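Of the protein chains in this complex, all but one are displayed in their positions.
Presenting chain A:
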Amino acid sequence: MQPEEARTVLVAIMGRLAAGDEAALGELYRRTGAKLFGVCLRILNDREEAEDVLQDVYLTAWRRADSFDAGRASPITWLATIARNRSIDRLRQIGRRGGDRPMEEAAEVAETGPSAFDRLAEVDEGRRLGDCLRTLDERTRESIAAAFFGGMTYEQLAAGLSVPLGTIKSRIRRGLIRLKECLSQ
């Protein structure tokens, strides 16, 4: 199925969900469950926690379907954002600190950066974001990737990448400002 077609199908499902159609939740799960489980698992790195959060994500989607606006976001972005935010909330709740994530794992998260960005070229917005990310220096790009894909705080990033907290903060803040500028051009 083409991305545009898939999006149209999901928008229709979201409309039924907002109207209280429970069968629509099952269809939504069948079409998006694997993607969202991948998101939860990527952030939480723990299958049981990810399963728990995934269940919560779909019940949240059911509850909040009224607030979904197809004019502002694609359904999969809306859902993935809920999944990632709920996963990060859980991560903060269970109080995993930087030290609990082995250093090499933090580095590994960072290393997924550039190769992960290559895959972005498959869609237009992704190509633009990939191009803009490539204008950043490598360390900034990797720090942003580690934050996005690892759900890591500034403190955890600083510990994992062995740089001072102030350095990682300013690196990411500058990177985000440049990213915004680049994407607005």
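What we mean here is this: a contact is a pair of C-beta atoms (placed from the backbone, for glycine too) under 8 Å apart; a residue touches a chain by one contact, two chains touch by 3 or more; residues count from 1.
FYI, contacts and distances are computed from a predicted model.
Asks: Given the choices "Chemotaxis protein CheW", "Thiol reductant ABC exporter subunit CydC", "Regulator of SigK" or "Peptide/nickel transport system permease protein", state the protein name listed in UniProt for the chain not shown.
Replies: Going by its UniProt entry, the chain not pictured is "Regulator of SigK".
Asks: Since one chain isn't shown, list which residues of chain A touch it in the complete complex.
Replies: Output for chain A: 17-22, 25-26, 29, 33-35, 37-39, 41-42, 47, 51, 54-55, 58-60, 62-67, 72-74, 76-77, 80-81, 84-85, 88-89, 92-93, 112, 116-117, 119-120, 122-123, 125-126, 128-130, 144, 147-149, 151-155, 157, 164, 166-167, 169-170, 172-174, 176-177, 179-180, 183.
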